[in-house]
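Only a single protein chain was left out; the remaining protein chains are all shown in position.
Every chain is named by a letter (A and B) in the order it is written, and numbering of its residues begins at 1.
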Amino acid sequence: MRYLPLTPADRTAMLAAVGAGTIDDLFADVPADALLSGPVEGLAPHASEMAVERHMARLAGKNLSAGAAPFFLGAGAYKHHIPASVDHLIQRGEFLTAYTPYQPEIAQGTLQVLFEFQTQVARLFGTDVANASMYDGSTACWEAIAMAGRVTRRKKAVLSGGLHPHYVGTAETMAKFTGDVIEARSPVLSAQPDDAEVIAAIDDQTGAVVVQYPDILGRIPDLAAIAEAAHAKGALLVVVVTEPVALGLIEAPGHLGADIVVGEGQSLGVGLNFGGPYLGLFGASEKFLRQMPGRLCGETVDAEGKRGFVLTLSTREQHIRREKATSNICTNAGLCALAFSIHMSLLGGEGLSQLAAVNHDRARQTAERLAQIPGVTVLNDAFVNEFTVVLPADAREAVRSLADKGVLGGVALGRLYPQDKALHAGLLVTATECTTDDDIETLALTLADVLKKGA
Amino acid sequence: MNAPNASGWKPEMVADDGSVQPMTVSGDKGLQLEEPLIFELNRAGQTGVDIDAPKRGPVAGLLKFLRKAPAALPGLTEPEVVRHYTRLSRQNYAIDLGPFPLGSCTMKHNPRLNEKVARMPGFADIHPLQPKHTVAGAFEAIAELSDWLIGLTGMAAVALSPKAGAHGELCGLLCIRAAIEAKGEKRHIVLVPESAHGTNPATAAFAGFRVESIPATEDGRVDMEALISRLGPDVAGVMITNPNTCGLFERDLKKISDAVHASGGYVYCDGANFNAIVGKVRPGDLGVDAMHINLHKTFSTPHGGGGPGSGPVVLSEALAPFAPLPFVQREADGRVHLVEEEEIASTGHAQSFGRMAAFHGQMGMFTRALTYILSHGNDGLRQVSEDAVLNANYILRALEDVLEAPFAKAGPCMHEALFSDAGLAAGFSTLDIAKGLIDEGFHPMTVYFPLVVHGAMLIEPTETESRAGLDRFIASMRSLAERARAGDERLKTAPHFTPRRRLDETLAARKPVLVWKGDKA
Partner (left out) sequence: MTRYFTKEHEWIQVDGDTATVGITDFAQESLGDITFVELPDAGRAVTAGEAVAVVESVKAASDVYAPVAGTIVEGNAALDAEPELVNTAAETDGWLFKLTLTDAAALGTLLDEAAYKAYIAEL
């Protein structure tokens, strides 16, 4: 078998060396009735690389990939062009097959990358510090709520209706078990985000105010006003960024008063991957450092005085604090952080701003074109690369019909909010640098056709 | 002459007479390459991505939100970026370079077919919210993986959304909590053996339970009598690792499970070490109610320098109704469909405890793990655990005369061999052996874990090491053990041949520097 180096002769000799007659002598602690006598039901014997690849390719071939169709989906997962060098570099075995850098003398590569990554995230978010990454945006969002609770010693979190419903769901699940109080609201199909409602809901029990920026409908909340209101009541402002490319164009949340900024880093370097693995970004003000979850990499010197890097402040973490840890998280999204960092290094701050400007250009062209379709209106006054259109029909039906014609036309709000009928005419449309003029025209013509037939 | 590195230090050599001399002007030494921070390489206005100029400016409504200046981040051309990261990569040890015997972490070879499959556009380039009929192959792949995880563990169901092992633990504990609440009971204690990984008590606490520790017996197993005597109407369940963190099989797990069930509690099994028994033992047969599987351990998805992981949780009949959303369900007719929030009522899953994360879980890890399972097949997976256990016992017996093996005198270990620091010369520690192993060209074993053994050294060779490779490792370990027993002072300053010597962790923690501020002086 191609992955197992021991030969039958090795096994015989090694069994003799350890004083065992058969391999099952080494499984002697397993109760006899628990030891399987035969193969697992239904699972075939080992297979060649070619055979397995063929099987997996057949499954993959049943999916319509984003690159094979005009593609307009977003809602927390974005298709961007990933430079070829990113995937080449992350597949170097020294990165791909390394472990968590617990032995810093032979892990300076990973550690320096994490230090650079932390700096990039902090500068992107406008926060003092950032950690070495979390599982994804949704879990980072819950960790931020929990952290704000530890800092303020308050149990209530006020969530904007513009927060991604999966992020809301994740927080609600966790809060059921921790006793935190989550005050969430549904979005409303309006040009303006719900800043006023959020501000009105903040009271002196509120520990965290959570706002997505841009929000789930692509709108842009006024963070400075919400930060002021939160701070006036002693609460922390948690800002959630699901599309980091947007920060090439709009102001960094940390510069507008956010105390904690979390996000989904999938847009840069990672790819769609059907939802995972993704990359949780986590930045915060330095004064809350000791309450941060997750791994942190810090600068130090070695025995000869040379600059080097180590994992640090691990007394916050589960392997030392056990049940008193700031989080039970035991990993970061190392390889995804590397991909993000490489992509960001290729772009630079100015490149990111240019990329965001092109994304906005594509989205603006898409919005203006869709607005020409009879009965279709664009909801947003402001957006970066994602906006909401209101259709004269159920958007889920329209999305299905578009897909049947080979167009992946957006995310129907009904998919995200099945219970909320008032949103079912909403279609969330995203355009990125990958979106061509032809894609836009195809979407517009096909959507017009679908709506006409539906009417 | 320019400083070779913008941080200001120069590589130096202490000569025999004590004088300090520069080694090279560049800072590099042959193939030992120094690399500045990316920020120190920055040249204003460069980029490694060509981007078309936009034809349109911002919409009017966006103007007031525009950022004042681009983020202060370096951009470099592709050759500079490729070189930066390639040079950094060479400062890492990796499984591709040699044995990586980190106990409990399972650093085995990562088959490259898995990487190729995960990158097929039909898996890598699909969006989690695409219309379901455009991603039927993705759901089929998830369902196939589910089938095999259920089959290999003998359980009733699997929750695939947890993002890593600790997230899987949380999933299992939340299922237990939901099940207890559904019965209208108030059980708030979770029993955790003292040898447990730190995530276990942390997870139990995050799931809202109080943790009580259960002692170990002299032979490194859970003290069954102490555990059973603590059971009662306030105990929600136990978290047991099997094989445990001492590398031993918990012989009494079935009896423990029966007692826990009889008292109304549930059994969580930490499946971090499932790779020792895959294809040989099904945890479901031992009465387990929930177990997470680290796909990056047993099923060899790459560790990537610290993630991403993936932690599917297999569940018993009793806990399956509480599984988190979303999941993929296979109907009697073989058809596969996705269960999300809106389907829970119509599909009989109204008791689901909810969503743990956005989207469907770590798809990129599912395709890799499925590829691994199909490549090995039923015979190969059995061989995996048998070879892993054989390799560990080979190391155990080859070292037990030079290092104390506290729990394996009487019998075999499973997939990892545990030693203590007993017998080392005064002032010499496990850390010195670990650092010496680095100079020998190996990654160290897990050190100081589990906590129940003084100066623990936990060695997990995995099944993907050859006999010759094991013999080389054993020779180095024997030499190091003998040097530490004899008090060889050179060990205390090891490693000597690495890009950096021992690092000052106290300084890093006392004065944390977590981001670069070199341009803000």
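Please note the rule applied: a contact is a pair of C-beta atoms (placed from the backbone, for glycine too) under 8 Å apart; a residue touches a chain by one contact, two chains touch by 3 or more.
Treat the numbers as computed from the prediction; the structure is a model and nothing was measured.
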Touch as defined at the start, partner being the missing chain; which of A:176, A:321, A:369 or A:400 qualifies? A:321
Given the contact definition stated above, which residue among B:55, B:133, B:490 or B:510 touches the chain not shown here? B:510
Using the definition of touch stated at the top, determine which of A:2, A:88 or A:290 touches the missing chain. A:290
Chain B positions in touch with the non-displayed chain are 448, 505-506, 509-510
Residue by residue, what part of chain A touches the chain that was omitted? 290, 313-315, 320-321, 324
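Methods note: only the chains that are shown with their structure count from here on.
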In whole angstrom, the CA-centroid distance of chain A from chain B equals 20
